[in-house]
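Note that this complex is displayed minus one protein chain, with the remaining chains in position.
Right after this comes chain A.
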Amino acid sequence: MNLTLKIWRQAGPRAKGEVVTYPVTDISPDMSFLEMLDVLNEQLTARGEEPIAFDSDCREGICGMCGLMISGKAHGPEVTTTCQLHMRSFHDGDEITVEPWRADAFPVIKDLVVDREAFDRIIQAGGFISANTGAAPEAHSVPVPKPKADRSFMAAACIGCGACVAACPNASGMLFLGAKITHLGELPQGQPERDARVVAMVNQHDHEGFGGCTNIGECSLACPKEIPQDVINQLNQDLRRALSHGL
């Protein structure tokens, strides 16, 4: 198939960006979206033009490194990561715009590459269980009811790609945050730090410049791991509980 790509080019964090149009031809429907960009980059290099910078690594939908706004949708028209989006989702002759994640808290580094370290700093604020190595109790000494274990797992499936933030009109990171709160909060091991965790993580989230949640729900629709919006309810419940405990 033949396509017209309109791609955001930006030489560096402070450079002015612009949309540049690139036609591509002979694209196979079995290619992933990123393989299609690889083909374009090979052609650009052959012409002596600098290839387009974009992030990707595992290319099997799990590392969370890739992420593009494709025709206005985070990761594109399917509910999946960009690396698992295949060209069979498009039609011959389509015009496709490709932009980096849009959010103040994710500044552009170059072209389609953004800085997502704000997510790491939110985890640093308390997204862990303090368990020193070597001192852990026998694993079977703490049973976890299966429904709770399953809900914890569902939330833990977040890959930290940032699609939720990019999709949100407020650029809120509440789905990411709620997923971590729910993952750890559903487990007995997560209880001792539960109140302190939610307060510290929410503070860091706001400090990083992410917006607040106004229950629009775009985050959950864009999430490639289909984290449900109710993790945000969990986050709010935990926050209220912590504040009522005087934290």
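We take it that a contact is a pair of C-beta atoms (placed from the backbone, for glycine too) under 8 Å apart; a residue touches a chain by one contact, two chains touch by 3 or more; residues count from 1.
Everything that follows uses one rule, which is that contacts and distances are computed from a predicted model.
According to its UniProt record, the chain left out of view corresponds to "succinate dehydrogenase" among "succinate dehydrogenase", "Aspartate carbamoyltransferase", "Imidazolonepropionase" or "Cytochrome c oxidase subunit 2". Remark: the omitted chain is touched by one listed residue; of A:82, A:152 or A:229 this is A:152. Touch with the chain omitted from the figure is made, among A:48, A:93 or A:246, by A:48. What chain A contributes to its contact with the hidden chain is residues 11-12, 28, 30-32, 34-35, 38-39, 42, 45-46, 48-51, 53, 55-65, 78, 80, 84, 86, 88, 109-110, 113, 115-117, 119-120, 123-125, 127-134, 136-140, 142-146, 149, 152-153, 156-157, 159-160, 183-184, 187, 189-190.
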